[in-house]
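Scroll down for the structure; my scribbles are underneath it.
Here the complex is missing one protein chain, while the rest keep their positions.
In this document, chain identifiers A and B correspond to the written order of the chains, with residue numbering beginning at 1 in each.
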Amino acid sequence: MGKRPLVLGLAVVLGFGFAQPRTEITFLYGLGGRLGEIIRATVDTFNKSQNEVVVRAEFANSYEGVLQKALAGIAAGQPAADVLQLEVALWPRLAAAGQLTDLSALPGFKAMFDSFWGVFKLQADPDKDGKVFATPWNNSNPVTYYNPELLKRAGYSAPPRTWPEMREFARKVKEATGVAAMALPAFPWVLEGAVWSNGGEIVGKDRLLLDQPAALEVINTWTQLIRDGSAVVENANSTQDFVAGKVAVIFQSVASRPGIKALAGDRFKQTVRVAPLPYFKKPVVPVGGATLAISRGIPQERVLAAWKFIQWLNRPEQQLEWIKQTNYVPITRTTSELPAFRAFLATEQGLDVGMRQLPNARPRPTDPAYVQGIQEIRKTLEEIWLNNKPVEPAIRDLVQRTRPLFAN
Amino acid sequence: MKGPKPGATARLGLVAGTPVARARLGSVLMDGLTLFVALLFLAPLIWLALGAFKTQSTLFTGPLIPESWNWRNFVDAWNSAPFGRYLFNSLLVSTASTFLVVMTSALAAFAFSRMSFPGQHALFLLALATLMIPGDVLLIPNFLTVRGFGWINSYWALIVPFAASAFGIFLLRQAFLKTPQELEDAARIDGATPMQFLLRVLMPVNAPALSALSVLTFLSSWNALVWPFIATSRDEYRTVQVGLAQFNNLEGATNVPEILAATLIVITPVLLVYALAQKWFIESAASSGLKG
Partner (left out) sequence: MEALPYLLPALLVFALFEYYPLLRVIYLSLTDADLLKSPQWIGLANYTRMFQDAEFLNSLAVTVIFAFAVTGLEVVLGMTLGFLMNRKGPFQNLVRGAIFAPVVVSLAAAAVIWLHLLNPTSGPVNQLLQALGLPPSRWLQDPSTALASVILIALWKGVGLPAVLYLAGLQGIPRELQEAAQVDGATPYQAARWITIPLLAPTTLLVFFISLVGTFQSYGLILVLRTDGGPVGSTMLLGYYIYQNAFQYFQMAYASAVSVFLFLLLVFLGWLQFKVSERRVHYR
C-alpha cells in the first residue's frame, strides 16, 4: 500500500510527458457470485493492459437491476452507464426506442462481426438490416448433465440422443435406481430447442405456435415422462438433487458447470458427465445469456473507449481466459480455433459440448412480447404437470390468452 | 426475583395432586415449551452458522457438524468486496436515518397527540397513507428528484428520503397520548415552552418507545437494498446489503457457504445494536408508550 502514491506520482509525471489523459467509462453489469468476481477481475486486467481507457465496473444486482438503472437514466436524460450488460430478451426494446448506439459504423466492427458464429450474427442482427445494437458476450446453451453411476445401474453408459427414446430410458433408470430419471424445466428454454428440433416454432407472426403438431408432440412426450412417474418438474433444488444423486439427468446451461463442480467437489469426476441436448428430428439448441451494448447520447470519445473495451473482451486470448473460468461458449470462430482453446476443451470430459452444439444453435425468440410469453408458457406447463390439466386444452388456452400480447 | 432452588422444585413436584405441585409441574412444562420454541426459531440459524464453516460440496450432503472448520469462507467473503467501507457506510447511514426519524417522528407525534388544530385527523391519516404506497413505482420518480438535488452517489441520497416515518409518528403518538396530562401541566407551571417539554420531559419519559422505534428504523435502514442500487453506483457510498447481494447469482455458480459467512458478518452489528437496545427497549418498558 505504501508504495502506491509514489507509483501514482511517477505515472502522472511520466504521463504528462507523452500520453493523453485516459478516458473513463462505466460498465453496468448484473451478475453476482463467482461470475461477478470474474467480471471485476477481467475489468482490472483490461485497465492494466493499456493506458487509454479506464473502465469502472458497477454492479447492478441482477439483469432487472441493470434495466432499472437504464430506465432511470433514460428518464433523466443521462445514460446510467456507458456499457450495459443486457439480457438477450431486453436489448431489442431499448434499441427500438433509440437508446443504444449502432455499433456497425465503429472501427473494426466488420472484422469482429464476420468472426462471430452464425447464431451470434443472427442474435446481434435479427432483422438483417446491418444495424447492430448489442454484441454477444456471456452466452451459453443448454446441455445434458447426467450421473453415470445411476445410469449404469439401468444398463446405460449415456442418455439416448433423442427425446422419443427417453421414455424407455427414464422408466428403466427409475426402476433400477428408485430416483427420478430426469428433471424437466417448465421454463421454456430447453423446450425451445426441442420444438425447433422437431421442425416446429415457438412464436409466429402474431401468436405463440405451441398448439401446432410439432410443439404438441414435444409437450406430450415430456408430459408422459412426468405422468409415468419417471421424470420430475425442475425446481430450485434440482441442481442440489442432481449432485446428491437424487435425480439422474438435468438439462442446464453449459455455464452451470462450475457451480455443479463446486457442489460435487471430489465426486465430480465419477458422478457428473455432460452430453449434448436430446432432439427429435435434427439437433437444434437455443442460446441464451447476455449481450453488451453502448448507451446512446454519450460523447463520441466515450463511445470509442467503450468500443475498445468490447473489442478487447472479444479478442480470442481474452475469450479463452473468460471461458476457462465461466464455461460460457466462444462467441467467435477465431476463439474456437485457437489451439490453446482446443487444448483446454480436452482437459475434461464434456467441456466441448457447448461449442460443438453451436453450429446447430438458434437465438431465442426476439418478439418483445416473448418475455411475458415465457412466464405464461411456464405457468401452463406447470398446470399440466403439477395440476394434471389435459395437454391440448391447456395449450389452446395458452395460445388464446396470449394472443393480445403478440398482436401488437 | 429468583425461583426456588431446583431441589425444592423436585420435592414439591413429588407431592402430586396439590395445587402447589400442579403449579410447579406447569412451570416446568412452560420452561420446556420455552426452550422448544427458542430451538424452533434457532434451528435454521444453527444450520446457517454451521454452514458458514463448510465447503460447497459438504454443505447440502455432508453431516450437520462440519468435519473440518473452514474459516476461509469468512476471509474470502470479507475480501470479495470492500466490506470495511460498506460497514462504515451502513453504520453511518443507518445511524443518521435513525436519529432523523426519531426527531421528525417525535415532533410530528407531539403535534398530533398533544395539540389540537384544524385538519389534525386528516393530516394524520395523510401521514399514515405514506405507508401504503407500493415502493417499486416510486423508484424512478425519486431517482429524478434526488438527481435534481445533485445527490446521486452521496450519503444524502441514502438518508434524506428516509428521514421521516409514518410508522414512527404512529408509534410515538400512541406513546405520547398515554403520558399523563399532569406532567405537561407541571412543566407549563415551571415555565417550559412546548418544545422544552417535548425534549426534556416527554421524550425521556417515553425512552422505551423511542428505543423501539430506533431499533426498528435502524434495522430497516440496514436492510435496505433496492434504493441503494438505484441511488449509488460507486463503492464509496454503497452499503452492506449491496455487498451481500454481490454473492448472489441467478446463473448458477453461487458459493453458498460464502453467502452464509458474509451474512454472519453483516448481521453481527445489528445483533449488537439489538442487544444494547434491548435493555431500554424491553426491560424498562414499565413506563412505556407501548404499554397496553
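Note that in this section contacts are C-beta pairs under 8 Å (C-beta built on N, C-alpha and C of every residue); 3 or more make two chains touch, one makes a residue touch a chain.
Computed from a predicted model, the values in this text were never measured in an experiment.
Asks: Give the residue, chosen from B:96, B:187 or B:260, that touches the chain omitted from the document.
Replies: Per the contact definition at the top, the residue touching the missing chain is B:260.
Asks: Which is it among A:41, A:105, A:386 or A:407 that touches the chain not included here?
Replies: For the chain that is not drawn, the touching residue is A:386.
Asks: Who touches the missing chain here, A:56, A:93, A:121 or A:153?
Replies: Among A:56, A:93, A:121 or A:153, only A:93 touches the chain that is not shown.
Asks: Out of B:21, B:91 or B:123, which is the one that touches the chain we can't see?
Replies: Considering the complete complex, B:123 is the one touching the chain left out.
Asks: Please give every residue of subunit B in contact with the chain that is not shown.
Replies: So the residues of subunit B touching the missing chain come out as 1, 3, 27, 30-31, 33-35, 37-39, 41-42, 44-45, 47-48, 60, 103-105, 107-108, 110-111, 115, 117, 120, 123, 125-138, 140-142, 145, 160-161, 163-164, 166-167, 169-171, 174, 177-178, 194, 208, 212, 216, 219, 222-223, 241, 244-245, 247-248, 250, 256, 259-260, 263, 266-267, 270-271, 274-275, 278, 281-283, 285-288, 290-292.
Asks: So that we can see where the missing chain sits, which residues of subunit A does it touch?
Replies: 64, 67-68, 71, 74-75, 93-94, 96-97, 99, 186, 233, 235-237, 240-241, 244, 246-247, 368, 371-372, 375, 378-379, 382-383, 386-387, 401
The rule we apply is simple: only the chains that are shown with their structure count from here on.
Asks: How many Å are there between the centre of subunit A and the centre of subunit B, using C-alpha atoms for each centre?
Replies: Roughly 39 Å, centre to centre.
Asks: Sort out for me which residues of subunit A touch subunit B in the complex.
Replies: Touch list, subunit A to subunit B: 26, 28, 31-37, 56, 58-63, 65, 68-69, 71-72, 75-76, 80-81, 239-240, 243-244, 252-253, 255-256, 258-260, 262-267.
Asks: Would you mind writing out the residues of subunit B in touch with subunit A in their complex?
Replies: 55-61, 80, 139-140, 143-144, 147, 225, 229-230, 233-234, 242, 245-255
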